[in-house]
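One protein chain omitted, others in place.
In this document, chain identifiers A, B and C correspond to the written order of the chains, with residue numbering beginning at 1 in each.
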Amino acid sequence: MNTFGHILRLTTFGESHGEAIGGVLDGFPAGVRIDLQVIQSWLDRRRPGQSSLTTQRTESDKIEVLSGLFEGSSTGAPIAFIIRNQDKKSEDYEHLKNVFRPSHADFTYQAKYGIRDYRGGGRASARETAVRVAAGAFAYHILAQIQIQIHAFVSQIGNLKMTEVPGNLTEELIESNGVRCPDVLIAAQMIEYIEKIRDQGDSIGGVVSCCIQNTPVGLGAPIYAKLHADLAQAMMSINATKGFDYGDGFDGLTLKGSEQNDEWINGKLTSNHSGGIQGGISNGADIRFRVAFKPTATISKSQKTMNLTGEQVDLSAKGRHDPCVLPRAVPVVKAMAALVIADHLLLNQTVSIK
Amino acid sequence: MNTFGHILRLTTFGESHGEAIGGVLDGFPAGVRIDLQVIQSWLDRRRPGQSSLTTQRTESDKIEVLSGLFEGSSTGAPIAFIIRNQDKKSEDYEHLKNVFRPSHADFTYQAKYGIRDYRGGGRASARETAVRVAAGAFAYHILAQIQIQIHAFVSQIGNLKMTEVPGNLTEELIESNGVRCPDVLIAAQMIEYIEKIRDQGDSIGGVVSCCIQNTPVGLGAPIYAKLHADLAQAMMSINATKGFDYGDGFDGLTLKGSEQNDEWINGKLTSNHSGGIQGGISNGADIRFRVAFKPTATISKSQKTMNLTGEQVDLSAKGRHDPCVLPRAVPVVKAMAALVIADHLLLNQTVSIK
Amino acid sequence: MNTFGHILRLTTFGESHGEAIGGVLDGFPAGVRIDLQVIQSWLDRRRPGQSSLTTQRTESDKIEVLSGLFEGSSTGAPIAFIIRNQDKKSEDYEHLKNVFRPSHADFTYQAKYGIRDYRGGGRASARETAVRVAAGAFAYHILAQIQIQIHAFVSQIGNLKMTEVPGNLTEELIESNGVRCPDVLIAAQMIEYIEKIRDQGDSIGGVVSCCIQNTPVGLGAPIYAKLHADLAQAMMSINATKGFDYGDGFDGLTLKGSEQNDEWINGKLTSNHSGGIQGGISNGADIRFRVAFKPTATISKSQKTMNLTGEQVDLSAKGRHDPCVLPRAVPVVKAMAALVIADHLLLNQTVSIK
Partner (left out) sequence: MNTFGHILRLTTFGESHGEAIGGVLDGFPAGVRIDLQVIQSWLDRRRPGQSSLTTQRTESDKIEVLSGLFEGSSTGAPIAFIIRNQDKKSEDYEHLKNVFRPSHADFTYQAKYGIRDYRGGGRASARETAVRVAAGAFAYHILAQIQIQIHAFVSQIGNLKMTEVPGNLTEELIESNGVRCPDVLIAAQMIEYIEKIRDQGDSIGGVVSCCIQNTPVGLGAPIYAKLHADLAQAMMSINATKGFDYGDGFDGLTLKGSEQNDEWINGKLTSNHSGGIQGGISNGADIRFRVAFKPTATISKSQKTMNLTGEQVDLSAKGRHDPCVLPRAVPVVKAMAALVIADHLLLNQTVSIK
C-alpha cells in the first residue's frame, strides 16, 4: 500500500527519525536527461526552516540517487533515491510515546498495527512528502519534454481567500512571498494571520490550488482511473488533506447546466467550468483543481486526550511544528500532479497499437 | 482501467445501448449468504423512471447472476452478473452522432480513441453506475455481518442546503421523499426547484452526503491507500462528480487546530471534525463525507458546440435526460462506499499473521 | 486472483455447470477490426466432442459478445463475452458430491473455502479454458497486425516424442490429425496409444510445444516480468500443467556455455538455444517453449480416496472425461501465448515517450 501509480509507479519508505526516507520510481521511460539540481531545488522548496511561517527544524534534505541513471540519463531501470534524516531530536517525542495526540495518526496506527514508531511521527510524519516531491521532480522532466507546466499555489488560509487567479501565473510570482500566494496583497494578510496563530500556539488550514497548462487532449480513462479521480486520490493521500474539487467544484453547484457547460464557439472552448477534464479525460484546457488542508493537528496549546492505557491526559505538544502546512504543501501538490500526469501520458500510449 | 479495488475487485463492462452491462466481483469471501432480492432492491433505487424528477426512460434493470454463488452462498469464486439493456432508443442519439455535447465525454472519447459508440452515451453513460450499485449491494452483505451501516442522502440541490444531519438518520427517512433528502422541509423545496429547472429544459447539481456507522477501528492504510483517499477516488470515479471532502472538509478551513482537533474525554471522542478518519485510518467514529455533482451536461436548451469536422453547430439535446442526477446518485455513492469499506476490511486481515 | 495481464487484462468467471462462463478483456486497444468467426473457430478447436480422443460431451461453445465492439471494431472499452453452459449433466457429478477425486482440486477447494460447487468441477473445471481461448483469439487480432504468428502443437504423449520440429510448421499440418502433432507418423502412434489408454479407463499426459514467429525485438522486462517468466505463469495457470521450459530448457543442461550460447555471424544469430529470449527480453528469433501436462486426474478406474468426513472410499469416476487433455490444450496454450505477447507489445510502448 506504499506504491502509487499505474505505469509510472512510486514506492516509498522511511520513518521521520529512522535512517533515511526514500523512494523507488519504476516505469520511468528511458533516455530522459535528468538535472539533479532541479530535483534538489524542488526539495529545497519543501524542506523545513525556510521562513518564520514554518517549522524551525533544519533538514538539508539532500537527495542521494542510488540507481536508474547512467551518464545523466534515465535507463528504464528503477530510479531509487534516499534522503538521510539528520536533525533528529527524538527526545522531543519522548513525551508523546504513550500519549495520543488529538486528530493525529498516533491512535489509529497503534490500533491497527499494535506497534508504533512514535519518534517524529514515524511513517505518519509529513516528512514522507519529501519523497513525493523528489519523485514528482523526476516526473516533471517527462512533462517538460512536451512543455506541460504545473503551477500550485496557496489560494486560501483560514477565511482569507484569493478572489481570482491571475492570468500571468508564474513560479516567480508564487515564490515572491513566504506563503506562496500569487496575490501579493492577500499574501501579506495571510502571513500576518499565520504569525498570529503561531504565537497563540495554534494552527490554521487552507487551500492549495493547482493549474496544469498545455496538457494534451486524451489523458485519463473512462471509468475508475478518470483523470480527476486519480488526481483526487493523489491529493487526498497527502498528509492533512480534507477535500478535493476540480473545475467549478463545490462552488459551482448553484449554477445550472446551461450556465456551467463549456460551449465551443468556432471550435474553441469559451469557458472552463469543467476544469480541463470531461468524462474523466483531459480536453486540452487548463486542468484546475483545489486541495483543502486542515490545521496542523500537533499544537502547543493544551488539549485533552488519553494515553496508551486510556487514562485522561492533558497534552501540550513540544517540538517544532508548522503552524500552517500550506506553504510547504505547495511543492507536494505540484509533485503529485506531475506524477499523475506523467503516468497518464505513458498509459495513453497503450490505447492504440503503433 | 475498468477495475476497482485492492482485494475485493470490481471489473465492469458494457455500453448504454449494447447487449448488456455487467460486472465481475472478484475476491469476495466465501460462505457469505446472499439475498438477491436485496441486490435487486438496490438496483430499483437507482433505475430510471422512479419519479417526476428523473428521466422517463424505463429500464427494469433486472440482475442476472452468472457465477460465484452456490446454493445461496458465495463460494470464493468471482461473482459475475449482467443487466440487459432493454429500453434502447438509439434513434434518440442519431442527432448526436456527429456532434459533441458541451461538457460531455463525447469529444474526449473521440479524441482519445478515434472511435466512439455514440448510442446512449456508450460507455460514458451513467447507466454504468447500475453495475456499481449491484456490486455495492453484494459488498454490503459483508458489512452487514458486522453491523456496519451506510446512509447516503441528498444534502444540497443548487443553493438549497440542509443545515444539519438529523441524529436519527434512517433509510426510511431518506426514502420518504423523491429527492432522498432526510430533511423533509428542505426536500419539498428541492423537489419544487428541480421541477422548475426541468421545465426550463435545464439541469442542476448538488451534494450527496454519506455517513458510515459502526466502522471498526483500523481500516485504511498510512500512505497512498488512506481510507479517505480510496473513498475520494471511488466517489470521483462516479459520473458527473466535481468534488469530495470528509469531516469538516472545505467548510472547516476557518477553524483553528484547537477548534478542529477531536479531543478525548474519559477515553471518548467528544467531537468528529475528523470525519472518522485520522492518518488515513478509521478511528471508530462515524465516517462522514460529501460528494459534489455538477448539473447534467445533456440539456434540451440550445447550446453552441461543434461537430466532428469542427464546424459550428447549435444543439438542443433530445432524448430523456435527468434534470438532476442527485436522487439517483444516492444509491451509487452508498454502493461505492460499501465496496471501499469491504475492501479495506479484507485488506486489514493481512496486517498481521493469524 | 481471476485477472491476468499487465495492460491487456483478462478477468474470467464461471463454473462448469453454472449459467455461463465468460471473460472481460480490458486494455484492448481501440480501432482493431475483429472477425468474430475467427474467434468462434478458435473456440471450436477447443470444444469437447471433436474426436474419439476427447470427451463426448457436446458443448457448442457459442460466444456471445456483450460489449466493447462497435461496428465491427474495438473501441477501447472492455470486451465482455459469455459462453452459455448447455450440456450440463450435473447428475453425473452427484456421486462426487461428497468424495474427493485423487489428485483433483476437490479437496483443496473444500479446504480453502469451506464450500464447493461440485457440479462439473465448478470453477476448477477445464471448461474455464474456453474463456482463455476466446480472449486469446481477440488478442491474436492485435498480433496479426504486425504478422506475429503462433503455432502450438503436441510434441509428446506418454513416452512417444517428436524428435524434430518440422521447418514448415503450419496450422494446416498441426490440424491434419486428431492429436494435433505435426509429425504425422508419430501422430498415428499417439492416437493409437491414447485410444488404448481410454479403453483401459485410464489417462495419459504429454507435452505441448509452442513456437512464436516474427516477434519484434524488445518485448519483455528485465526483472520480474521477464518475457519467459510471464509465459511460465501463463502456461502454469492452465489446468493440469506440471512444467514449463523454453529454448533448450531441461534438455540442454548437459551442454556447456560455449555450446549453448547463440553466436552472431555477420550480424545474424546462428542458433537459437535461447528460445528467442535473452535477459527476459525477446531478441527477434523464434520464441520456443514447452508445457508439460499430466494425465487427467478423473479416471474411471477404481481408486482409493476419502469422503467429506474422512472415511475410506473406492471411487470409479463416471461422466465423460478426456483420456488425454493434450489435443484440446493446444488452442489454450496458443491463446495464453497470444495474451502474453499482446500484453508485452502494449507494455513496450511505455518504455519511452513518443
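Observations on the structure shown:
As a working rule, contacts are C-beta pairs under 8 Å (C-beta built on N, C-alpha and C of every residue); 3 or more make two chains touch, one makes a residue touch a chain.
No experiment lies behind these values; they were computed from the predicted model shown.
Of the candidate positions A:6, A:47, A:104 or A:123, contact with the unshown chain belongs to A:123. Listed for chain B, the residues touching the missing chain in the whole complex are 7, 27, 29-32, 76-77, 142, 145-146, 222, 345-347, 349-354. Even with one chain removed from view, chain C keeps its contact list with that chain: residues 1-4, 6, 12, 100, 102-109, 111-114, 123-124, 128, 156, 158-159, 197, 200, 202-207, 217-218, 220-226, 228-230, 232-233, 235-237, 241-250, 252-258, 260-267, 270, 273-274, 277-283, 292, 294-297, 299, 301, 303-306, 310-312, 347-348, 351-352.
Mapped onto chain A, the footprint of the missing chain covers residues 1-3, 9, 11-15, 18-22, 24, 26-27, 30-31, 64-68, 70, 73, 75-80, 82, 112-117, 122-123.
As a working rule, only the chains that are shown with their structure count from here on.
Per-chain Cα centroids separate chain A from chain C by 46 Å. Each of residues 27, 30-31, 76-77 in chain C touches at least two other chains.
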